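In this view, the complex is presented without one of its protein chains, the others remaining in place.
In order of appearance the chains are A and B, and numbering begins at 1 in each one.
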Amino acid sequence: MNSVFKQFLRLPSNFETFRRFYTPRRALLYVPGDDVKKITKTESLDVDCVAMDCEDGVAINKKDVARETIRGILDKGKPNKSRKYDWGVRANSIDSGLCEEDLKSLLTAKNLPDTVLLPKVQNCDEIKWFSDKVSSIISGNNSVNLIIYIETAMSFINLPSICKTAVDLSKNSKFRPCALVYGGDDFVASIGAIKTEENTETLYARQKLVLVAKAYNLQAIDMVYIKYKDLEGLKKQSEQGLHMGFTGKQVIHPGQVPVVQNAFLPTSSQVEWAQGLLKSFKEHQKTGKGAFTYRGSMIDMPTMKQAQNIIEIVNLAQK
Amino acid sequence: MNSVFKQFLRLPSNFETFRRFYTPRRALLYVPGDDVKKITKTESLDVDCVAMDCEDGVAINKKDVARETIRGILDKGKPNKSRKYDWGVRANSIDSGLCEEDLKSLLTAKNLPDTVLLPKVQNCDEIKWFSDKVSSIISGNNSVNLIIYIETAMSFINLPSICKTAVDLSKNSKFRPCALVYGGDDFVASIGAIKTEENTETLYARQKLVLVAKAYNLQAIDMVYIKYKDLEGLKKQSEQGLHMGFTGKQVIHPGQVPVVQNAFLPTSSQVEWAQGLLKSFKEHQKTGKGAFTYRGSMIDMPTMKQAQNIIEIVNLAQK
Partner (left out) sequence: MNSVFKQFLRLPSNFETFRRFYTPRRALLYVPGDDVKKITKTESLDVDCVAMDCEDGVAINKKDVARETIRGILDKGKPNKSRKYDWGVRANSIDSGLCEEDLKSLLTAKNLPDTVLLPKVQNCDEIKWFSDKVSSIISGNNSVNLIIYIETAMSFINLPSICKTAVDLSKNSKFRPCALVYGGDDFVASIGAIKTEENTETLYARQKLVLVAKAYNLQAIDMVYIKYKDLEGLKKQSEQGLHMGFTGKQVIHPGQVPVVQNAFLPTSSQVEWAQGLLKSFKEHQKTGKGAFTYRGSMIDMPTMKQAQNIIEIVNLAQK
């Protein structure tokens, strides 16, 4: 990135490091951990992030099968090395009592997954528990990414402190917090709400999650759209999430992947607007003007940053 | 409840206790405490919850009349014993300076009300004050339910700590916190907003109240609809609250009761959907499938919990 922009945009000093480790997670696809055939199928998909599931996608009497199956996959190593994508496992929640066995089984395979997805995190103690476990289970200097699921009323009350704890503990542990997931269906059940197509009933929760995620430099991954055949509805809900600041969305069917990954990229007209604006901004700064008009709008620094965001999203997704 | 479900749904271990004490409060009807005729009339109504009012429904020069009238009613004992409903009194707010006299007068009657409704709670100190007062005023091992009113900007800032304090103190006091009330008109006045028919301007406050209430296992009771002749508008606003997770609504006229109590029950098509889903879920779990499709949607545990909620609401209201 142009250093003049960096100065103007007041980017954090660690921006280049941040960017180097940035993995887009526009679509986060679940695959049942006990179904080796379905897991193998995902290897040929152009999807940003795959989560081999031990939790809700696996029946209670198949948890062992899921652990063994995923461990077998991990032992063989990450497939499809030519393509950059996130290769993750979703453990069971800590309060289920099943998580420790998941971690012991999966994080001692011959190869680590890129990422552990931890559902139903409710408070800081669970982050502390996770930090201790991965530190003792993972060998050597290896580490994993952590994706935190926010799915209950209490999780939302504790949200800022959960994030702060994760960021703080990660400095001396073997995980890097990288995203929050909004567990929309669990949350709706937790507060006894009734889902509507517009999702007005969960605006507070979704927007709080985005705000807190961004305050701690985490990605924000939106709810599942369970009507998996309705791609038009999926597109609409994806765009709603994009406008709110979500960076990606959970998907539960391969057919949802291209719709979602496309929706979480700026449109070509947005990119054209942003490129034009950045060009115009540079010219006006040279002549010493702080604010100027562009296509009928009065522009100063904040709108500039929005334009820069659009260009960055495109660059990061194409990296 | 079927113990298999309990395991799957990870219900709290005290769920049966919770259920035994659960009183639906779909409609919470106010009646002026100084009007014995109106109070007597409510005894023949099929309403979940009656609040004999000492606060805003009573003029400042009638507070003594209200106390004496309600005390007389309490002395005679709860009418209509064949029907389960909540028999409550709304005291004046603590910061009005009138609350102590209200409690001393009403909680030393020959019979306790089921519930004390405490308006305009702003911070934890007021909960502490209330806890101390009821402990010293109520004789023996008796106790009352507490309904907490959240009506000002500062109350919303302190909301999680107000609830935590109430739950914590109740363990060694003579009250049980059971619900939060959203005092919509007072809140709108407190922040200088202007009410619209859609209530978009108070989404943040209402949804925060629901979320915090549910995190502490409290009911959430929605705003008054003051246009008491407009039953269609009342129905619409009731459904808006239901979708957000409110469990009931305040009403200021007997004519509003049936509309509201009906609106806070799931519809027959929701019940039919939920029953079908639970049946289908059991069958799939037996065959070891964690996720399955049902009427065009991909279902796993979270949607199951939403279906279970629907059945529970019906069961609890019909108890």
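The rule is simple: a residue touches a chain if its C-beta (ideal position, glycine included) is under 8 Å from a C-beta of that chain, and two chains touch if they have at least 3 such contacts.
Please read all numbers here as calculations on a predicted model, not as lab measurements.
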Full-complex contact with the absent chain, from B:Lys62, B:Lys78 or B:Lys164: B:Lys62
For chain A, the residues touching the chain missing from this view: 7-8, 10, 160, 203-204, 207-208, 210-212, 214-215, 242-245, 247, 266, 270, 284-285, 288-291, 293, 296-303, 305-306, 308-309, 313
Contact set of chain B toward the excluded chain (per top definition): 32, 34, 53, 56-62, 95-96, 151-154, 156-157, 183-186, 188-196, 200-205, 224, 226-230, 252-253
